[in-house]
Every structure is written in structure tokens, then in C-alpha cells.
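Just dropping this structure here.
A single protein chain has been omitted; all remaining protein chains appear in their positions.
And now, subunit A:
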């Protein structure tokens, strides 16, 4: 109905005034408002309550009229038609009122709705504004929080400390007056300074990079130059070889040696270095060389994959062979032993030349699995030596270096860890293999810088240069002394075997001019035989007769008297004197246990040996002792008091000049020879 009313409105406007143009509608509307009957305006003026009452009254009237009409109609009559018509007109009027009221209601409704709508729209607009504002507030709050949380990158930079800053920065950056008071300015200034510094450093960095590039290029150039130099130098060296030989300066040889030395295992390397150094610095008679195969040494260091492949191959092979032919346990054990005792393919050879042109050749080996060094020795002389029978052991490679230091017999391995390794393969002691492998003396280990402390068995023993250096000189000197003393003994033995005691002219003063007793025999005896002699028990009990010593028997005779002398020669001759034990067969058997004078004679050669050493290096000790023994026998026999009950003259008339024949409670004979007076007296 509203659409109808709105349409009706339009026609009302049209009816009152014709058809306004579209464009002028607005203006016409407002113009026409003053002229037409505006129901909207009327709505505002009328009171909705009264309209409601009117409505109710109208409805009532209508109902009444209708009822009257109905009455009239039902009564029928002609005058009724006018009343009906009247009533009809009234009801039409009422209908019109109702319609108006309806329209008014609709207009009110519409207005109400419009107002509501407007209000709602306003409210919506406010609401929207509110939301916008809230949103903005939230946004701003977030922004604020963000701002508050904002950490400027500048705080991450480590700036120099304040004091430094003020010290270092130039005043136009630091602006002390301004920045002291204002932290913001201060920070800014500091950042400025930071930037300044960084720029400078970046500049420097670039400079340095460019420098580096330059230098690299220079290096390249020089390298090329050098590599072009190498072949030229080689040719020069080749050309200089004959000159080197002419001048006896074998640089090339030394260079080659150093090349080979790089493949030596550490202990041999230490030995090589120290020995060469010692030889160059102190001892020109020492020469060092390396022997052996360098290729084999290199082969020891093959990469593990190859060896693993080999192992798997060999395993496969082994399986096959076990099917075909079982190798005995003994053969396997033997192989394991061989493996354990394997030597490094390279060895170091030292040649020590002595004054008389004899040379001691020492070859040093390194046993890799046992981590010890061994040595084989050989003595060669300038002239061919005829070895006397008794001198067989003197220069033998097995024993010539025995006990160079006291107790160092070289038959046992010095590395305590080896015992466990030996147990695994059934080796009892290294002694059985010593002839083949060389002797593992302690001084050899020291020269190689290997130290095996007894208290802490270590797994890895490293080769130490200082240990080697500290022992080198003493050991070399001892080796030379040893060789020379052995050679001297060698010569002396040749003479002794012929019954001549070779006394040098500078030792003649120790003895009287006439010595009647003669040496008739000089032989070696075995250690067991020495221990079995009845007159050597004292020496054996005192622990002086070990199995590293050499034993000899000398026989001195005069007339019917026979003097046996058992000699213990310590490998440390001549610093350790030979020890004599005597047994005299003349009118009964006299030894040191039943005759004090025999004891005195032993004392004269054993304890008073220092007088008999002769000039250094005291190689004459043994021969002088033997000569003295002959003199003592002479004195003993000649000063023996004559037994009155026995018939006949004395067998040995006294020819020696003695002041007194007996002295002291023990009635000693005068065994001490006085030079140059030539008489015998007591000590």
C-alpha cells in the first residue's frame, strides 16, 4: 500500500499542477510543497493517539452504519433508499477516513522507519567510526610497542669505550662540548667515529688486498725463475763432482746420505745424526754410512687398503693351502717368530779407525716389532793377523764388545715389553738369535735415543736426541780403547804362547834384570773348568767369576817347582785388572788357603796392580803381571828356609838381594822389588 501511497502522492502532485519536468523535480517539489496538500507535513501535525481514537471511532461508525444499513435493508422500504444512500455516503466518507488513516499510518510507519533507518545509519556510522578509531588505536598501540621495542642496529655494534673514543676521535667528530651533555648526540658522535674508522679500515683492507695480489704475482715470477734454475744447478753439481773428489769434500755423497737417512726408522736416524755430528765435530776417524735397500724401506709404508687386499687374497690362498697341505704348527710359529724378529731393511754402519790403522766396523740394525737396536761388530786390521789359539775369543764378533759398560752383556733384550711378545711366539730369550741379529747392548739403545726405564714399561718409546748425544763421546772412546786393548792382547798372546813374556822397555824397571822362572804354558780354559778348580773358590764366591769373563791358565816353572796361575780376564781390561789365583806344586801343594806367602804373591799381582799398569793406555798390565809372577816365584823359592833335617843343598840358592827374609807375625817373604837399588823388601 505504501507503493500505492507513494504513487498516489505523485499523481496528487501531477493533478494539482500538470507534469513537471524531470530535471526540475527537486525544485518543483519544493515549490509545490507550498501549494499542495502535503500529507507528510500533516503527519507531523497530527497526534498519533488521536488518530488512533479516530480510527477506532470510524470503525465503530462504520460498524454502526453497516448495521443500520443492514437493518434498513432487511426492513425494506422506499424511503429507506435515501437513508441507505445517506448511510452509504457516510460509510464512504468513513471509508475515506479509514483510507486516510491508513495512509497516515503508512506514512507514519514509513517515517518511523526512515527515522529509525537514519538513526540506525547514524549509529552505524558512529559504530564504524568507533571501530575505525579502535582499530587505529590498536594499530597505534602496536606501533608504539614496536617503536618502544625497536632496537636500533647501532646498539649491536661494539663501539669503542667512551674514554677511548674521547681519546682517539678527532675533535670535529667528538664535539666534546656538545656530546658530553647529550647522550643522543654522544651516541651519534660515536657512531660517526665508528663509521669513520670503518671506512679507513676498509680502505686499508683494500690496499692490503692489492698488495697481496702484487706479492703473489711476484712470488709466481720468482718461482718460475727458481724452477728454471734447478736444472742449471744440477748441471753445475754434476760438473763439480770431479772438483769435490779432488778436494776431498764429498758434499754430494753427504747429500745422498741425507736423502737415504730420511727413510731410516727414528732410532737409527737419531744414531745417524748424532754420529755424523760427533764425527764432524770431534773425531775425524769416525765415518758413518747407511746400508740397505731404500725401496724396501719405502715399501714398508704402503697404504692400508693395499695390504688389506693382500690379506684377503692371502687368506683365500691360505684356505686353499690348508685343504691341500696343512702347514705344521711349528712352521706357523716359526713364521711368526721370523716376523717378530724382522729387521728394518736399512742399517747404519759406523767405522772407527784406531791409531794403528785397525778399524772397528759396527753395523746397527733396528728390530721393528721389538723396538730395540742391535749391533754387529767386526775388527779388521791393517795387516793380516795370525790368531794364536788362546786368542780365539778376543776379537770374535760375538764377544769383542761384551761388557763395554759393566754388566752390559748384550744377551737379553733391554725392552721389558718384549717379554710379552716373546711369550706369544714361544721365544724364550733373545740369546739364541743374537748371532744372527746382533747384540742388543744397552749402550746401543742409548745411542739410538731409546730409553727403557725399569719401573714404567711404556708402550711407545720415542727416540731421544739428547740421550744419544750425552752418551756418544764416552761410548766412542770406550769402543776405541776396547779395540786397541784387545789387539794389544792379541799380540801379547801370540808371544805368551811361545813362552815369552813380552815386557816393553819402558816397563823393564819394574823387574830385576835376571828372572829365572819361565812361563811354559798359556792356554784358554772354559768357565766351568775355572769354577771347578779347587784354588779358585774365593774368587767364585766373591762373584768375580761371571760367564762374561775370559779364563786362562798359565804355568810358570823353575826347576822342580811348578806354579799354576788361573787368570780371570774381565772384558773391561785394562781398567779392570785380570785376577790371578795361584797353586804351587813344590814340596807339597801350596795354595792361598794353606800358605800365607802364596796369598801374598796373589796380593802382589791382584791388589798392587796399579804399579804394573805401565804407561797409558796400560795395555802392558797383563804381561807385567805375568813377569812379576815369575819374579815372585823366584823370590819364594830362593828365600825358602832350609830344612835342617833334610840332606843336600838348597835347590835354589839365594841370588836375590833381600834385606830381611822374614817379617811380621805372618813371616812374609820380601816380595817387593825396589828400583833402582835392586833389592827386595817387604810392603
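Just so we're on the same page, contacts are C-beta pairs under 8 Å (C-beta built on N, C-alpha and C of every residue); 3 or more make two chains touch, one makes a residue touch a chain; residues count from 1.
The rule is simple: contacts and distances are computed from a predicted model.
Visitor: Name the omitted chain as UniProt records it, choosing among "GPI-anchor transamidase", "THO complex subunit 6", "Replication protein A subunit" or "ER membrane protein complex subunit 8".
Guide: The record for the missing subunit names the protein "THO complex subunit 6".
Visitor: Have a look at A:90, A:187 or A:575 and name the one touching the chain we're not showing.
Guide: Checking the options A:90, A:187 or A:575, the one contacting the hidden chain is A:575.
Visitor: I'm checking contacts with the chain that's been left out. Which of A:407, A:453 or A:653 qualifies?
Guide: If we include the chain that is not displayed, A:407 is the one touching it.
Visitor: Looking at A:194, A:557 or A:602, which makes contact with the chain not pictured?
Guide: Touches the omitted chain: A:602.
Visitor: Can you say which of A:164, A:182, A:245 or A:547 touches the chain missing from this structure?
Guide: The missing chain is touched by A:547.
Visitor: Among A:65, A:275, A:348 or A:539, exactly one should touch the missing chain; which is it?
Guide: A:539
Visitor: Which residues does subunit A use to touch the chain missing from this display?
Guide: So the residues of subunit A touching the unseen chain are 405-408, 531, 538-548, 570, 572, 575-577, 579, 596, 599, 602-603, 606-607, 641, 643-645, 659-660, 662-667, 681-683.
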